[in-house]
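All protein chains of the complex are present and in place, except for one that has been dropped.
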Amino acid sequence: MKKVLDIMQKRAKQLLGEGIVNRVIGWKTGEFGYDQTPAVFTSAAELSSLVYDSFSAPNLSKYLIEETKKEGKALVFLKPCDTYSFNQLIKEHRIDREKVFVIGVECSGKVDINSLKSRGAVGVIGVEDNGEKVIAHTLYGDMEFAKDDVLLEKCRSCKGKQHMVFDELIIVNPVKEEKNDRFIGVDALDAMTPDERFEFWRGQLLKCIRCNACRNVCPACSCIKCVFDNQNSGVASKASPDTFEEQMYHVIRAFHVAGRCTDCGECTRVCPQDIPLHLLNRKLIKDMNAFYGEYQAGTDTDSRAPLTNYTKEDVEPNVISDKGGDK
Amino acid sequence: MQVENKEFKPTIVAFCCNWCSYAGADLAGTGRMQYPANVKIIRVPCSCRVNPTFILRAFQRGADGVIMCGCHPGDCHYTSGNYYARRRMTMLFDFLDYLGIEKGRTRVEWVSAAEGARFASVMNEFVKNVTELGPNKRITDLRCKMEKEGE
Partner (left out) sequence: MFKIKKNSLNKLYAAIAEAQTLYIPCNVNGKPNFAVWGEGADVDLASLKTVKSAKEVFFPQCEDIVSFKTKGKEITVIDCRKESEDFVVFGVRACDAKSFEILDKVFLSDPVDTFYKTKREHGTVITLACSRPEESCFCSAFGIDCAEPSGDVATYFSGEYLYWSPKTEKGLNLTNSLKNLLEIANDKDNLALENEQKNIREITKKLPLYGLDLSKWGADDLLEKFNSEKWQELSSACLGCGACTFVCPTCQCYDVRDFDKGNGVQRYRCWDSCMYNDFTMMAHGTPRPTQMQRFRQRFMHKLVYFPSNNGGEFSCVGCGRCVEKCPINMNIVKVIKAFGGEGK
């Protein structure tokens, strides 16, 4: 990983020096070794605080909406999953492709600090990742974890190691593709009875504090004025005064990004209450795949998404209300 | 429970497209065909106008069942509106089922302007099904509910 970072820094300095780009968008080091912040670097000197390791999880694509409105070309580092979001934003005409220089960087999965903490790593002041094992240095001693156990949800169900779009690639150690079934969680819920599902979601959604982190981090949520912020929409609310409010918020949000959600997993990563929001989006993805054929948002910039398309032979909505089971 | 259900009269919201289903409802009315009075019809220009928020809002404000009616596929006044609506509602209804909301509370039926009798029978059947399900408790706003009961 260190080697990748060296190349990234070198190449970024080159591109800055040659005047091909006038700023670099990457990740900056934090206080404890795991708390990286997306940042804009404008000089070679600043680039010394550029970082790329197992905690460079934030998806930088959404920042490009604002960045490409500015003067000049920006260099951005994108992980494979981030390139899907990037493509989707190009498709929606939110990013000016001409103003971005994309360097794809290899990714072997990002570590979830909350997963370390929930496994007992209290007071983490540094983390080492040797590819197989993750060692957390804490105030109360070191702890070791198998990396596979402490990956972010979005990495445990990785879509693949291929970059969908790039101008250049930095890959030192090609990462092996691993098969995984990202619909396991959805299947498990589908197998439950409606009562069980209701209990599950009621319990999860009740935790929601309406901080809007899921919405604001979401690359698909790029509306200038969100319906939930629009006083005139009749559904605007800053809190959940009734259990209905969080149902409304999460159903409508999931629906608004249906067919556009690339399953980048940022919503689940940022939720302060650990609500498994990806299970909402993935249900819609699973349904669209089943009803209208396989579709992955963000693989290209010109295809039509399932909900902006139709065929005359589509299934009838009553397949849902008529399907078996109680209620 | 049985007794309660007999007394329970569900509130049903029906979104009907202007060109087919609303005319169908009209025909049912002029033909003096019986369908329950607790079906509240909301006329929309096309079934494609029905935003998922509308469905949820109806439930929030006390609907026990929501049905959407449009022109038969292929007969849309705007050529393709109902095709889009069809996909949208399929996704939404399955999503509500996924959240544990009873799937019998939502339905889509295609009713043409000539099908007054069909409109009445569709509504009768839907009201019967929702009545069996009982009051909507899972996707409703208690603040609205209390007002309703307090009347």
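Each chain gets a letter, A and B, in the order it is written, and its residues are counted from 1.
Going forward, contacts are C-beta pairs under 8 Å (C-beta built on N, C-alpha and C of every residue); 3 or more make two chains touch, one makes a residue touch a chain.
For clarity, every value in this text was computed on a predicted model and none was experimentally measured.
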Chains still shown that are in contact with the chain withheld from the display: A, B
Of A:K3, A:R119, A:K207 or A:R304, the one touching the omitted chain in the full complex: A:K207
Residue among A:P58, A:P80, A:G259 or A:G298 that touches the chain left out of view: A:P58
Per the touch definition above, residue among A:A239, A:A290 or A:V319 touching the missing chain: A:A239
Selected from B:R43, B:K128 or B:R143 as touching the chain missing from the view: B:R143
Those residues of chain B which, in the complete complex, touch the missing chain: 61-62, 143-144, 147-148, 151
Where the missing chain touches chain A, by residue: 30-32, 35-40, 58, 63, 122-125, 138-140, 203-204, 206-207, 209-213, 215-217, 229, 231, 234, 237-241, 266, 269-270, 272-274
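The definition used in the following text is that only the chains that are shown with their structure count from here on.
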Chain B-touching residues of chain A, taken from the complex the two chains share: 189-190, 194-202, 227, 233-235, 241-245, 247-248, 251-252, 254-255, 258, 280, 283-284, 287-288, 291-292, 306-312, 314-321, 323, 327
Chain A partner contacts - residues on chain B that touch it in the complex: 52-53, 56-57, 60, 73-74, 80, 83-84, 86-104, 106-109, 133, 138-143
